[in-house]
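Quick one: this structure, given as structure tokens, is what I'll be asking you about.
As you look at this complex, bear in mind that one protein chain is not there, while each of the others sits in place.
After this line comes chain A, so read on.
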Amino acid sequence: MKLRNLALAGAVAVTGTGVWAECAFENEIEVKMLSAGFEAWKAVADAMAECGNFEAELDQEFRTKQPAAFAASPSLYHLGGVSNGTITPLLNEGTIRPLDDLVAEYGQDLSPNQLIRIDGKIMAIAMMVNTQHLQYRADILKDLGLEVPQTWDEVMAAAEKIQEAGVVDYPLGATLKSGWNLAQDFVNMFYGYGGSFVDDSNNPTINNEAGINALETMKAMTPYLDPEYLVSDSTYVQQQFQQGKIAMANLWASRAAAADIEGESQVVGLVETAAAPLATADGPPATTIWWDGIVVAANISDEEAVAAFKLIVEGLDEEMVSANNEAAIWLVPGYEPGRFATGAIETLSAQPSPPAYPSTTAMGLMHTALGNGISDYLTGAKDAETALADIEAAYITSAKEAGLITE
């Protein structure tokens, strides 16, 4: 575990070994990829490397590097791993190419669900989806005779029972690390209450009932959390699960499988997943849908683009998925949803369905303002309305500076 964490913290280079055992063709043009560094990317990069002449940089700081690297001419990488949250700067600057021709010629094996269409053009090939779902200790809920909670009210009620029973250190875990994670939790909850962040002219619309409800639900969680919740990110919550310290959390689906890693987890076989809880009885699950996928740089020659695209098809084939079935909720044909995928699939197929995370220039600014502003409410420095008003003010300042709002 330590080794893997270290590897994820820095950059990992996976280089083709020259043994093209399981690749359908031999790649002759050098292709480079920059992507995030979690398990699924490692699996895809390894599969691509089988074709030779391929080099992947798996780096968790990819989102800071990508826009500049792709803007260079020629682009420093041919392929980029993106998510719906990080594709925006590449789209805005026009540094990735439409893939319609390449898909028509080489992409017969891709499923239509994988083709990310923006403005009618295929701009990325998705490989997996991610979302938050409710992860829970089935043994604890069963011992205490509790149903699996479906709404946040039920989550709090169950947390109260678990707290009274005193079977774990803290009934709940949450990814509330100040900054990006904290803002993301608000985004989930706010959508759960039916809010929308900005209007058509990019003015903020969060200081309303939905915003206050979202904040209050977040605060209602805090008595059941580790008091250090403002530093707790996904890895921290995942470890709390593995060490048997918490009983429930609304956590990223991609983190679930870690509960079954022998030698690292003390709760192997005890963790189950269900749909992300609802904020209101008839609303969508309080979460957002994310996809991860691959884009091809615009500033490279057409031959390089063809070679790069053929690698995508090879990297996202059935063989890779069957070898790494548990690493993600794959969109690739041949994926067999496992035990841990239950929650994510229930979330994704819920009616009304949760929205995809809206990646826009305005949302980027809003996410930052939220990440910096919400903790003042949780620590008690401000009440909900003041906190939301200040976040709106901070957003307006940045939006004016960025040129999104004109006076």
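Assume a contact is a pair of C-beta atoms (placed from the backbone, for glycine too) under 8 Å apart; a residue touches a chain by one contact, two chains touch by 3 or more; residues count from 1.
Note that in this section contacts and distances are computed from a predicted model.
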Exercise for review: If you had to name the missing chain as UniProt does, which of "Group 1 truncated hemoglobin", "Acetyl-CoA acetyltransferase", "Carbohydrate ABC transporter membrane protein 1, CUT1 family" or "O-acetylhomoserine sulfhydrylase" would it be?
Suggested key: "Carbohydrate ABC transporter membrane protein 1, CUT1 family"
Check your understanding: Where the complex has a chain not shown, which of A:C51, A:L102 or A:V129 is the residue touching it?
Key -> A:V129
Exercise for review: Return the single residue from A:S75, A:Q135, A:N202 or A:T287 that touches the missing chain.
Suggested key: A:N202
Check your understanding: Where the complex has a chain not shown, which of A:K32, A:K177, A:R255 or A:K310 is the residue touching it?
Key -> A:K177
Revision key, fill the gap. Contacting the left-out chain: of A:T86, A:S254, A:T273 or A:N324, that is A:T86
Check your understanding: Where the complex has a chain not shown, which of A:W41, A:Y77, A:Y136 or A:W291 is the residue touching it?
Key -> A:W291
Practice item. Quickly run down the residues of chain A that touch the omitted chain. Key: 63-64, 67, 84-86, 88-89, 92-94, 112-120, 126, 129, 177-179, 182, 200-202, 226-231, 236, 240, 289, 291, 331, 345, 348-349, 353, 355-356, 358-365, 367-368, 372, 375-376, 378-379, 381-382, 390, 397-398, 401-404
